[in-house]
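Worksheet for the structure shown next.
Missing here is one protein chain; the remaining ones are kept as they sit in the complex.
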Amino acid sequence: MITLKLNNVDVKAEEGWTLLETAKFYGLEIPTLCYNEGLSVYGGCRLCLVEIGEEPNTKLVSSCTYPAEEGLVVRTGTRRVIETRKMMIELMLSLAPNSKTIQDLASKFGVTQVRFKIRNEECILCGLCVRMCREQMDGRAIGFQNRGHKRKISTPFDMRSEECRLCGGCIYICPACQLRCQGPQPDTDVCNACLTMDPTCLDVYDELQCWMYDAGRCGTCVREEPEIKEASQALGKKK
Amino acid sequence: MKKTEKIKSIEKLYKTIDHHIQKRKSEETPVLTVSAGTCGRARGSMRVIESLEKVIQKENLKDQVRIRVTGCHGFCEAEPNIILQPHNFFYQKVQPKDAKEIISETVLNDKIIERLLYTDPSTETKALNEDEIEFYKKQRRIVLGDNALIDPTEIGDYFSIGGYRSLAKALTEMKPEEIIETIQKSGLRGRGGAGFPTGNKWAFARKAKGDTKYVICNADEGDPGAYMDRSLLEGNPHRVLEGMIIGAYAIGTKEGYIYIRDEYPLALHHITLAIEQAKELGLLGESILGTDFSLDIHIAKGAGAFVCGEETALIASIEGRVGEPRQRPPFPAVKGLWKQPTNINNVETWANIPIILQKGADWFSQIGTNGSKGTKIFSLVGKINNTGLVEVPMGITLREIIFDIGGGIPGGKEFKAVQTGGPSGGCIPKEKLNLPIDYESLTAAGSIMGSGGMIVMDENTCMVDVAKYFLNFLRDESCGKCLSCREGTQRMWEIVKDITEGLGKEGDIELLVTLARAVKDASMCGLGQTAANPVLSTVRYFREEYEAHIKDKKCPAGVCKNLIQYLILEEKCTGCLACLKICSQEAITGELKKVHIINQEKCIKCGACFEACNFDAIIIE
Partner (left out) sequence: MDAERQKVKSFIDKYNGEKRALIAILQDIQGEFNYLPSESLRLVSEILGIPLIDIISVATFYRSFSLEPRGKHLVTVCLGTACHVRGGPKILEEFERKLNLKAGQTTLDKQFSLETVACLGCCAIGPVVVVDDDYHAQTTIRKVDSILKKYRAKEKKNEENRKN
């Protein structure tokens, strides 16, 4: 058993627990996005930050990846944590303003402005779809490619993947796909109120089960007919 | 000595080393030492060597003079340079056509060739050898100095300067714990940038539980502007190797890796050769020198990713994976390569080990300051007269490095700032020139020591442009996992780019600083955590420059294209047509001997005309 201080309270944690798991056990809510109990830990969204250490040597770490350590001092609601978290949400909003999940986070944490150019990429690269595909569905159709600002999630060669079984797991788990928000006013790009709960993407592409925007192209829904034919012919040759 | 015969005992090693030392001492033939590291070669060292060899061949002088091809000597500005032993004459900027004269005059007749001597730009005096050159006077070259003495492809040369004596001492006179204690006592801190006490790192790795442990040499020198690791691996690979073998013995490991950048082909070649030679002689492999200590060192090549200089990303790369850093703890010393205890040190750190063992921890800790012991190699580059690698004791001031050693700014321009620590560092302005160099003081000034890159900037460097440059570098090199780093660097870049293009607005600086702080706090690894430094330090010291770009839409340094224009001064223009001919956009009109004019609508501000004008008639406003 490990003893640590959580918001000034002495708590015990099992060997191998992360700070997030410890906090959850004691009923403390820490917001997460890229974390999912059924999938491996990623630590990319930087929402679950907590402040560890003692003044003046404190730092912020993602609680989903940081292990519980003997004698650690952890605080989940400091000013630094909240300010930084708000900036993370603001960055996410600028990428995916149409995601109700992210708009709700904005409402909850008081993010009322987006000071960056809206990019409407939808994908925040949280990697849930990649982990879902690989770990839960045992497919290996999509993955991260490139690095830095050019990073994206896609199939090999941006072509229709032989591995993809069209299971829809990636759409199911995607926080930007899940719930579509029709609320954001064009001039603020922040909704702060919920107007609809319809998953609009499935309305538009109702027969198709795979939907990945610029974030990934399997070739089914986003390409012209001749290109799809070419791609599947090329695949036929390979087999 | 038969090259392929293994040295089977430590006694034999001592004998071998002594044999080579004697041989060197009794060497009577004059030796022409030619600097031929990568930049020397880029300036023609190999052609100089070819010419020298031709002359020697033609005049049948093989017994009268030898050529020793070495790595980088450090004074890059003077390359290709030749040091003639035994007089120690120093010739700079040698060209192939000088070969004949050097041999006939200096080698055979002891006559000096004046024009090849180094001339001090301010005093106009000529220097006969290194000791008389200002560049070298304040340096203390305990690590880099040996580069000028040896051919890096010959292990015999390394023996001849006492090489591998420290390894022998370690294996016979010292227990592993004692070696670690010595390193701890010396105060050596990691030279790769973080400055973690090396001895402590070794102690952690030794203590950690694991059946296979690893030592790694981080030669992924990614900081733009830093090249001391390249120089050490090219010029003295055995020294680095010796340090690693001693470290491996102290920690108790049997396998090691050298992770070297793809962009360093010559360094890769030399370290590969060095490992082969060491193995041949039994300094690596099974039962080293007849003891029960065995060590194998492999080479892993980088594939072009700055982030792989970070310890956990480097490990991922060796394991064949994407170079994404992971959360620490657990630290590599406990769980590293293939989940085994691993000790990673920088090239320069390893290179310090032999001399600490040879001369003792006390000797080493006399050099430097209280918190930062020993020397550090800095690459002094940019707008500086004496470009090169300088090795100085910690505690020396920036002013001494830039003006005494570096010879000041070329063209009589004003010093503006010095950037240290690469993309993780910051810019230090002239008010802080008296800052003594050590880990803590640089961090307090808003920068970091980093791997030792020191880029000097003058009045014609735009600090906002510098921030944009680093942000562009970082947004490309970020692994992309953490939202804060990936998006943060991208957004900071967008804001600064707008500012450089005249699109900045009120509140941009405040937004930049807020975002920078969030990136610093939220990111998981060193890259993200220090990504904000270039922005924060330039805003801290050069805020007026940002404001000039935003409020006045002007670039005071004359760099940001959208905010400047190129103008031809009537009174200086001689009508020579040079700029007209070179303009790719046909934006310059004029006739021979008549004043030329630049059409601002067509001008794309490429700077070709500015470069072409020999009369200083074109200015940037």
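In order of appearance the chains are A and B, and numbering begins at 1 in each one.
Simple rule for what comes next: contacts are C-beta pairs under 8 Å (C-beta built on N, C-alpha and C of every residue); 3 or more make two chains touch, one makes a residue touch a chain.
What you see is a predicted model; the values in this text were computed from it and never measured.
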Check: Looking at the whole complex, which of B:D223, B:E311, B:E487 or B:D521 touches the chain that is not displayed?
Finding: B:D223
Next item on the list: Among B:H238, B:K335 or B:K383, choose the residue that contacts the chain missing from this document, as touch is defined above.
Entry: B:K383
Check: Which listed residue, B:I10, B:V322, B:C555 or B:I618, touches the chain dropped from view?
Finding: B:V322
Next item on the list: List the residues of chain A that touch the chain left out of this view.
Entry: 140-147, 155-157, 161, 163, 238
Check: Taking the full complex into account, what residues of chain B touch the chain not shown?
Finding: 38-39, 41-43, 76-77, 79, 221-227, 230-231, 262-265, 300-301, 303-306, 317-323, 379, 381-383, 387-388, 419, 422, 453, 455, 457, 461, 466, 469-470, 473, 477, 479, 582, 584, 606-608, 611-612
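In the analysis below, only the chains that are shown with their structure count from here on.
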Notebook entry, point to check: How big is the gap, in whole Å, between where the Cα atoms of chain A centre and where those of chain B centre?
Noted result: 40
Next item on the list: Name, in rising order, each residue of chain A that touches chain B in their complex.
Entry: 42-46, 49, 59-62, 65-67, 69, 80, 83-84, 87-88, 91-92, 94-95, 115-117, 124-125, 144, 146-151
Margin query: List the residues on chain B that touch chain A in their complex, please.
Written below: 305, 307, 322, 326-327, 329-330, 474-484, 486-491, 494, 511, 514-515, 517-518, 521-524
